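A short worksheet on the structure shown next.
Note that this complex is displayed minus one protein chain, with the remaining chains in position.
== chain A ==
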Amino acid sequence: MSFTKLSVSALALAAVSATAAAARDQISIVGSSTVFPYTQAVAEQFANNTGSPSPVVESTGTGGGMQIFCEGIGESHPDLTGASRAMKASEWEKCVENGVTDVTEALIGFDGLSLAVSRDNDYDWDLSLGEIYLALAAEVPVDGEWAANPYSQWSDIDSRLPATDIVVLGPPPTSGTRDAFVELAMHAGCEELDYVANGDFDGDWIDENCSRMRTDGPFVEAGENDNLIVQRLDSDQNALGIFGYSFLYENMDKLKGVKIDSVEPDFDTIADKSYPVSRPLYFYVKNAHRGVIPGLNEFVAEYMSEDALAPGGYLSERGLVPLNDERRAELQERVLDGVAMDPKE
């Protein structure tokens, strides 16, 4: 009895494997959760405008996306991946190993990582990167020694800051946002400190010692869900939160951005990099799939179009900080021509 059933289901399995090999008419996209909302927007616009089958956009994280993307060429592998950092050399090697050698890199714009606080908080927050480091790092210089972080209140760090407990909600280590925050804010803040600046330390030392967030309470890992952080900031007016600029932009009525070195996060300051904590966003496309997967060329064209990328375009409405006109025009041309990425870059 069970034998017949088992063989029937085995047959069903075989039948499905055959179907799976049939042609794919949907574009398949993986990649960073930060690029996800922008890709979503382009995918929907593309499907609405052209009437093509809607692309399948999956949010896998930058690293996870690269892994799937680099697994090979062909219909069972995705056509595009989003990334909140440039492709790493190790990832490129994996791609090449699997025959994915002709890839175009497209820089679409910038995402600011904002520190924000509830509007109910009266203090006009303005921190330096060094102060952010002192508040959040596991180890800081104390009286000329490299030791566990002793600060529990903001006023312990600098007397102009309010005498409230340090509470900062941020992303967990699995998140690309966290990677970016550690690299852009913590490392830079660490280098600002007198102890580090005067000591003779190299980049490896900084990577090793300045990358760890404190685990004794003041830094709270609030999960991947940025909305949850927004809600908690709303209910706890002394807490600060770390998330992508699009979430701050969407919640301007409840939250205010924390200035860093007196620079407020907004579209202009992120684009001209005067707001220091911002990161580039990319997507990568397999040129071997162009012309094979129906609609892929049109999709890439829609992604690079002025409607999408220009200031005031529908991606900037979602919080993407656009490139300047010259750079954008140059990139649009490169991506549409399918100029292959130079692996040495």
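Please note the rule applied: a contact is a pair of C-beta atoms (placed from the backbone, for glycine too) under 8 Å apart; a residue touches a chain by one contact, two chains touch by 3 or more; residues count from 1.
Going forward, contacts and distances are computed from a predicted model.
A chain of this complex does not appear here, and its UniProt-recorded name among "Ring-1,2-phenylacetyl-CoA epoxidase subunit PaaA", "Phosphate transport system permease protein PstA", "Small basic family protein" or "Carbon-phosphorus lyase complex subunit PhnJ" is "Phosphate transport system permease protein PstA". Not every partner is drawn; the one left out touches chain A at residues 1-2, 4-6, 8-9, 12-13, 16-17, 19-21, 24, 26, 28, 30, 33, 36-37, 39-41, 43-44, 47-48, 53-60, 68, 76, 78, 119, 224-227, 244, 246-247, 250-253, 256, 314, 318-319.
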